[in-house]
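Only one structure is covered here, and it is reproduced in the block below.
The complex is shown incomplete by one protein chain, all other protein chains being positioned as in the whole.
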Amino acid sequence: MLINNDLKTLDLTVGDVFSQNPRLKARNVSVFYGDNKAIDNVTIDIGNKEVISFIGPSGCGKSTFLRCFNRMNDTIDSCAVKGEITIDDENIYDKKIDVVPLRARIGMVFQKPNPFPKSIYDNVAYGPRIHGLSENKEHLDGIVEESLKRAGLWEEVIDRLDSPGTGLSGGQQQRLCIARAIAVSPEVILMDEPCSALDPIATAKIEELIHELGNDYSIVIVTHSMQQAARVSKKTAYFHLGKLIEVGRTKDIFTRPQHHQTEAYISGKIG
Amino acid sequence: MFSFYILVGILLISFVFFFLGKNQAKKVAYTNKKKLHSLIHYYGLYSLLSSLIPTLGIFFAITICDDLLFAELIKKYIPDEVVNSKDYNFTIVLAQINNSVEGLIFGTPPEWVANAAAIWKSWVLKSNTITMAVCTITIFIFGFFSLKKIQYEFRSRNAVEKIVTSILAVSSMIAILTTIAIIFSVVFESIRFFALIPYDEFLFGTIWNPQFEGADRAGSGQEGLSQYGAIPLFAGTFLISIIALCVSVPVGLFSAIYLSEYATSKERAFFKPLLEILAGIPTVVYGFFAALTVAPFLRSSGSIFGLNVASESALAAGLVMGIMIIPFISSLSDDVINAVPQSLRDAGYGLGSTKNETVMKIVLPAALPGVVASIILAVSRAVGETMIVVMAAGLAANLTANPLEAVTTVTSQIVTILVGDQEFESAKTLSAFALALTLIIITLAMNFYALHIVKKYREQYE
Partner (left out) sequence: MNNKIISPSDALDIVKKSIVKRRSRDNRLKLFGRIAIGLAVCFLLTLFYSIFTKGYPGFFQYYVTLDIKFDRERIDPKGDLSDNSLFDGEASKIVNESLYSIIQPKGRKERKIAKKIVSSGKDVRIAKMVKNNPSLFGTTAIVKFALDDDVDSFLRGYIKRETPENERRISDKAIQFIDKLNEEGRISYEFSDYILSGSASGNPEMAGIKGAFIGSMLTLSVCLLIAFPLGVATAVYLEEIAKKNRITEFIEVNINNLAAVPSVVFGIMGLAIFISIFGMPRSIPLVGGMVLALMTLPTIIISSRAAIRAVPPSVRDAAYGIGASKIQVIFHHVIPLAMPGMLTGTIIGMAQALGETAPLLMIGMVAFIVDVPNSVLDPGTVLPVQIFMWADFAERMFIQKTSAAIIVLLGFLISMNALAVYLRKKLERRW
């Protein structure tokens, strides 16, 4: 009860929402499903080559917000986005903007591994093929190889590139999906609870991978696991009931949360 | 009519037993001064069911069997000279006698027919008396037996439930019985057909020209008159199905793609049922449309281009049949396209695919088995479709690939041969059963294959 009453009086996000070297800037973003407000007036920067975690109780809108960055919400008819999100000072919700190049720039990895029912090779080569990124077969082979290497899967699949991607284990499938995203040369990778369907060992591998990829890409990861956020990200944002409550360095959020709601969540009072 | 009265009588008496059973139960409860195992009406129901069911069984057995028995017995009353005459056919003679029994007399029938009819009538009277007597005895024996069973220890609810369960079980056997009946009705006649006509002539012969000429064609040296090469029929069926597919596959598939991937939910809610109306229109209406609107239209537009379109052309029948099977392809494809998990589409869009790329490179390849299955099911519809081809494709057994000519199909030949008068023993009549057998085999094989594909496809995403 107390928490809800407090929320009404709170409008500003605690902590530093701005970044010195921002890649994506979200300003006053609200998302509606019909009449339902799922995200309420959120402002945040995503820094360049930085890993940021979105945490919060389930249903708090963190995944919905994530999907705003590559306009995946477009596929839902009743969904409307207000406010603006800019990349290179261009509003991605501008009418002139085509989602195809946008999504090529901002890759996405989903909650459940979703390889195409094609061979491992074709899975990775799909993006470069549709976008025409490779000059010839050799170049394409190179892209596939390097993407798989960066996703840490190359050694495991080197001799079965032609077998179906759906035949891999769950963790391997998710790394295949990451390789698939890398192959189209994105700048930002959005990850929507990428480990929630995986066992602990596979999760550890993916987390390690995210950590490494953080050197080359901006990564936004939605997770319900605080430990995971702590392990992979430098920055963490806490969402509650569609609002961004607090943003800060991961270390600070977990050790010295400034907002009592964040504290309540961290200490396990809100699930 | 008499049977109807007996039936009503049986029902009434069994209802009487319902009340007798209830009374008996009340009496038992009263004398034992204890509550019975089951509710009182279960005892009534028990009496009703156990008197009704055996009686109904006997009644139907008698009604079905007596005609068969009479037909066998009447043979004695057909004079020898008739039996020995060259064009003797028992089915026709029997029909003559039956007509005479029912008072449908055309001209003056020969005396022996009138005699046989009189004898038949006397048998019917006798059989009616016997039926009534047997049914009455049965219903009372079983009824009173059931009353006797109603004692304090008797658990009538369990007994009634046992009876009901067996009734349900027997009903479910109807599906098997129907299948057996279908196989039985075509296989035996087909065997007789293949005894007259070698099967390789039927399967590989290229001239279809059936004539009524009695059953003894094989040895009669009349070859050349009648020919039973079914290739032109298969070819005609194939040609019309191909034309139908040329219409329905693109229209159905693109509609399904549009409705499942591009359309707004409002468009979908409006157009999907609209397309399904096409499946609800009776085939005879399509046939009429093909024969009276499409065929003349094709003929006149053909003549503009200097083409000679037959008034009954494969094209007209095929086009209209194509329209008819559009909803089969569109609904089934729509279902399988929708069964492709959203996560795959998300993956495609997440990588920056356009809708076109998502549909063509991800969704359709994944849905392909299902789409193929829906096309096979549609083909099996087209092959088995009758009225459109009867009304619009004609009867000329041309072996041609020209869609502007008239062709005939398996189903339209079956109808032509079996509608109206027929000699039961002739090769021509029997040929219809052989055609039906082929038709069943082809459609069932396609159906099996399609269901097999769909099953495998479903397993992939479950």
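Which chain is which? They are A and B, in the order written, and residues in each are numbered from 1.
Here is the rule we use: contacts are C-beta pairs under 8 Å (C-beta built on N, C-alpha and C of every residue); 3 or more make two chains touch, one makes a residue touch a chain.
Small disclaimer: the values here were computed from a predicted structure and weren't measured.
Asks: Identify the residue among B:Ile326, B:Ala397, B:Ala427 or B:Ile453 that touches the chain left out of the display.
Replies: Going through B:Ile326, B:Ala397, B:Ala427 or B:Ile453 one by one, B:Ile326 is the residue touching the chain not shown.
Asks: Given that one chain is not shown, which residue among B:Ala230, B:Ala244 or B:Leu275 touches it?
Replies: Within the whole complex, the residue contacting the unshown chain is B:Leu275.
Asks: Would you indicate which residue among B:Gln96, B:Ser313 or B:Thr411 is in contact with the undisplayed chain?
Replies: Residue touching the absent chain, from the options given: B:Thr411.
Asks: Determine and list the subunit B residues touching the chain excluded from the picture.
Replies: Residues of subunit B in touch with the missing chain: 1, 64, 67-68, 71, 157-158, 160-161, 164-165, 167-169, 171-176, 178-179, 181-182, 184-186, 189, 250-255, 257-259, 261-263, 271, 274-275, 277-278, 280-289, 291-293, 323, 326, 330, 352, 354-357, 359-360, 377, 380, 383-387, 390-391, 411, 414-415, 418-420, 424, 432-433, 436, 439-440, 443-444, 446-447, 451.
Asks: With the missing chain put back, which residues of subunit A would touch it? List them for me.
Replies: The missing chain touches subunit A at positions 98, 100-101, 104-105, 130-133, 139, 142-143, 145-147, 150, 182-187.
Just so we're on the same page, only the chains that are shown with their structure count from here on.
Asks: Contact residues on subunit A for subunit B in the complex?
Replies: Of all residues in subunit A, those touching subunit B are 70, 72, 75, 77, 99-104, 107-110, 112, 114-118, 126-127, 130-131, 177, 180-181, 184.
Asks: For the complex, give me every residue of subunit B touching subunit A.
Replies: Result: residues 264-265, 341, 343-354, 357, 361-362, 365-366, 460 of subunit B touch subunit A.
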